[in-house]
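Dropping the structure in here first, questions after.
One protein chain is absent from this view; the other protein chains keep their places.
Moving on, here comes subunit A:
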Amino acid sequence: MRKGQTVPPTSERTRTRGAPLSLGDRLFAGSATGAGVLILLVLAGVAAFLVAEAWPALTASEDEIPGGEGLVLYIWPLLLGTLLSATLALLMAAPLAVAIALFVTHYAPRRLAAPLGYIIDLLAAVPSIIYGLWGFSVLAPQTVSPSGWLAENLGWIPFFAGPASSTGRTMLTAAIVLAVMILPIITAVIREAFLQTPRLHEEASWALGATRWEMIRLSVLPFGRSSMIGGSMLGLGRALGETMAVAIVLSVSADAFSFNLISSSNVATIAANIALKFPESSGVAVNVLIASGLVLFVVTLLVNMGARAVINRRREFSGAN
């Protein structure tokens, strides 16, 4: 479809043609519309619940908020902690996911490709608490000595300022666990897109004398672009909202956010903070936690809208016309 043209909604198009709708058509149109409306209702319901429950915290005075410095200063470090761990996880997982998807779809011999695909799908189904336990008991101890090395040799980079944690339950470990956790889902989405690269486009590259990698760059990656973004955003959404894995892995001991990834003083993420604090909270403290949840909700929404905007910006070039 060309830019600037809009398609009228189905019902309108049929009406102008003057054909009466059959019962089946009406049923289908009705149920599809119903499903669409239901999504909006659920979303509105969640938003309404969050706003209503967060309201007492929004209007409470500063000293009623845990920490005694007001709501904004309570949530701000948590938000930064959430964004840092999730972004870091995405930066680690996304390139790897693209590489794995490419290997599975275009490099692996057929006999290997199919089982690999299943294994990836299987990994996506592992509950996050399992990843959390693995991060806590296996990965964290392993990171202690590399962290020490990083603090010693790359300490001038704020991320590795140190002193290195002696337990390994650091922001870095949490980010790695998150990365491992979101890797399968991103890979699965991207692999699916790469598999569907039209043969016609691949042949266009081959015929020009492209090597395999050049063919991938000319045909496969551009075709999979929106799925790479979409899959990454799906992963980022999961990383932003991940609760148990972070709550188990991260040793929370600070109220102030820092970019230091390997020290033992970390702020929690919003979701992990809610999980850790909720059982022992009452009164306004509960409302404060829900307010932080509202912030997370809004951030996730913005991230997804941003991704959608990026995809749409080059819609004309997507090949969908």
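Everything that follows uses one rule, which is that contacts are C-beta pairs under 8 Å (C-beta built on N, C-alpha and C of every residue); 3 or more make two chains touch, one makes a residue touch a chain; residues count from 1.
As a working rule, contacts and distances are computed from a predicted model.
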Omitted chain, identified by the protein name its UniProt record gives, among "NADH-quinone oxidoreductase subunit C/D", "Probable chemoreceptor glutamine deamidase CheD", "Phosphate transport system ATP-binding protein" or "Xanthine dehydrogenase family protein subunit M": "Phosphate transport system ATP-binding protein"
Touching the absent chain when the full complex is considered, from A:Arg225, A:Lys277 or A:Arg308: A:Arg225
Contact partner of the left-out chain, one of A:Leu23, A:Ile39 or A:Ala207: A:Ala207
Contacts of subunit A with the absent chain, listed as residue ranges: 2, 110, 198, 200-201, 203-211, 214, 218-219, 222-223, 225, 314, 316-319, 321
